[in-house]
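First, the structure itself, so that you have it in front of you.
For this depiction, one protein chain was excluded, whereas all remaining protein chains were kept in their positions.
Order of writing sets the chain letters: A and B. Residues in each chain are counted from 1.
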Amino acid sequence: MNNSAMHRAYTLCAVVLLFAILFYAENNLDTYSIQILNLVAINAILAVSLNLIYGFTGMFSLGHAGFMAIGAYVCTVLILTPEQKESMWILEAIHPWLANLSLPFLLAVVVGGIAASLVGLIIAIPVLRLGGDYLGIATLGFAEIIRVVITNAAPFTNGSLGIKGIPQYANLWCNYGWLVVTVYVIVRLLRSNVGNVFKAIRDDEIAARTMGVNTFYYRVLSFCVGAFFAGVGGALTAALISTIDPKMFTFMLTFNILMIVVAGGLGSITGSIVGSIIITFMLEWLRIVENPISLGDFEIPGIPGMRMVIFSVMLMCIILFRREGLLGMREFSWDALARFVKNPVRFFSRASRSTSGASGK
Amino acid sequence: MNQPTTSLELVNATRRFGGIVAVNDLSFKVPQGTICGLIGPNGAGKTTVFNLISGFYTPTSGKILFEGEDITGNPPHIVCRKGIARTFQNIRLFSSASSLQNVMVGAHLRQKNPWWFPIVPFLADKEEKMVHDRAHTLLERLGLADVANAPAGSLPYGAQRRLEIARALATNPRFLLLDEPAAGMNPHESSDLMEFIKNIRADFDLTILLIEHDMKVVMGICSHIWVVEYGQCIAEGDADAIRNNPKVIEAYLGEEYLQYA
Partner (left out) sequence: MMLTPELFIQHFFNALALGSLYGLIAIGYTMVYGILRLINFAHGDIFMLGAYFVFFSTIAFMPAWLAALLVAIALLIMFTTFRDKSKATPAWYWGAQALLLGLAGYYGFISPVEFQPPWVLAVFFAIAVTSACGIVVDRVAYQPLRDAPRISALISAIGISFLIENLGVVVFSGLPRAVRQPDMLVKPIIANISAITGNADSVVRISPMALIVPSVSLLLVSGLLWIIYRTKPGLAMRSISKDIETTRLMGVSVNKVIALTFALGSALAAASGIMWALRYPQIHPYMGVLPGFKAFIAAVFGGIGSIHGAMLGGLILGFIEVFITATFPALSGYRDAFAFVLLIVILLWKPTGIMGARTEEKI
């Protein structure tokens, strides 16, 4: 028990350190770098929430982009000023309910998350009876329906024109604050017996039902919690990049998050965070292949689309050659860190052995 | 002699799959506090009976009563809540979780907290500790305490069988269904198992119904046995009655039986 109190203290210190780094970054880095740091945080929120649904509860959901869209639109509509709304909705006038509605940003993000979660609940009740790949395709279908509805519901969403000039409230503090909240909530849930039940459903649903687990209830629960944070991630995205339109929330977006989760390791929160750092940086770095490069007199033209080609090839390589992802199901823990500090060589040899054991199964 | 109370009763239970009748008009009563056996050749419908009782299948017709209450058609998790737990023929553990976590899943039924309690600091600690301790006690009583933190999938076969029983016991059942508990065990292990089953029956005040092919186990611990063939009960009685029933010898026991006789 004393040990766990120590670990809590360590974790608190780590969070303080994180925010100290953010303070440094905010004052010393250029806007582009800060933008990437922001994207890391948002991607981590999205990846952790998808990992809860897919990696820990075993529901192959491809609907994340839909939840993000809901979070983004709800939050945006709530934080725009009445004047902005009036000038933005050109083709069709804004619905009178929304015209004067306005909330502070933090509250709007929460409302966005709740809206996504409610839609998740409505979707979950019919869809979560399905298993495996049917669930994937049905959630994908729902995400697509959400997108089509957003395109057509112009009085609420401004249709395909999208919304521009959203105030950029989502700064480093806000994004990383939400990341800490997300990780805290999900880790607390997973460490409690609720988490054991989630994992039991993932490992063997039939056995879980025999153990008295109302699997449907727990699947809906996991799905809605995941949807909530996906909605929050969407809301933060909107307030970070200040424009949204229905074309943003296609399957491509879900694919990027899925890639982060798979690369980091299904069933590892640490993996999702590490994965979002690596992949966000990599996606930015890969932009160079699409820009022309000049080597002295030579000019190598950039190749549009190459970035995503490399990205897809990487996903293929991970799934073909290292199916369990970077971390498998392992998690960061202070004990593991202590072992690493004491004897790094032994730490890695043990780690690789346990990985081979897991993959051989 | 007063009539013992009935724990579980099947009333004319029938289950069809398309044209096949897996369980045909089967009726039996399991008396409270006994260990009873269900035997029969492969494909006779024994596991289907278990699936009917535990709620995975709904009987096509007929009823299932548990302690006088009609539980026909209840989904598995409700059946479990009423006090019936089971194990599986092909062990179904949560293989990536530790032994302790496996048992804790069984113990989650006793939790009253709403799901979001763990998010708030300290709010759920007391109950989590209760579940954790209960799971640990169970593991200790079943001799699995030293593998509490090992992944369930990595345990030796016999320990996996015991862990599956521990997990079932964690749901606090009054009735336990064991599907081939001795499968894959050598004679020494299966005689240990007989003691073990007798002990848990007494310790946890259970009624046990088991499916088993190992005649020594069945004859050794079951006070009442039903023989099923083609989904129908062809004989019933205590070990001696079954041993001497010509229909059983012909239909099922045959040569194998003679070795043990």
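Keep in mind that, in the parts below, a contact is a pair of C-beta atoms (placed from the backbone, for glycine too) under 8 Å apart; a residue touches a chain by one contact, two chains touch by 3 or more.
Worth saying up front: this structure is predicted, and the values here are computed from it rather than measured.
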Residue touching the undisplayed chain, where the options are A:Phe216, A:Phe255 or A:Phe281: A:Phe255
Selected from A:Glu26, A:Glu86 or A:Asp133 as touching the chain missing from the view: A:Asp133
Hidden partner chain, touching residue among A:Leu91, A:Leu107 or A:Met316: A:Met316
Touching residue (missing chain; options A:Pro104, A:Pro304 or A:Pro344): A:Pro304
Options A:Gln35, A:Gln84 or A:Thr151, residue touching the unrepresented chain: A:Thr151
Where the missing chain touches chain A, by residue: 60, 126-127, 129-130, 132-134, 136-138, 140-142, 144-145, 148-149, 151-152, 206, 251-252, 255, 258, 262, 303-306, 308-309, 311-313, 315-316, 319-320, 323
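Following the convention adopted for this analysis, only the chains that are shown with their structure count from here on.
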Distance from the mean Cα position of chain B to that of chain A, given in whole angstrom: 42
Chain B partner contacts - residues on chain A that touch it in the complex: 184-185, 188-189, 191-194, 196-197, 199-200, 203-204, 206-215, 221, 267, 329, 357, 361
Chain A contact footprint on chain B (complex, rising order): 54, 56, 75-77, 80-81, 85-86, 88, 92-97, 101-102, 104-109, 111, 115, 117-119, 124, 128, 131, 153-154, 167-168, 170-171
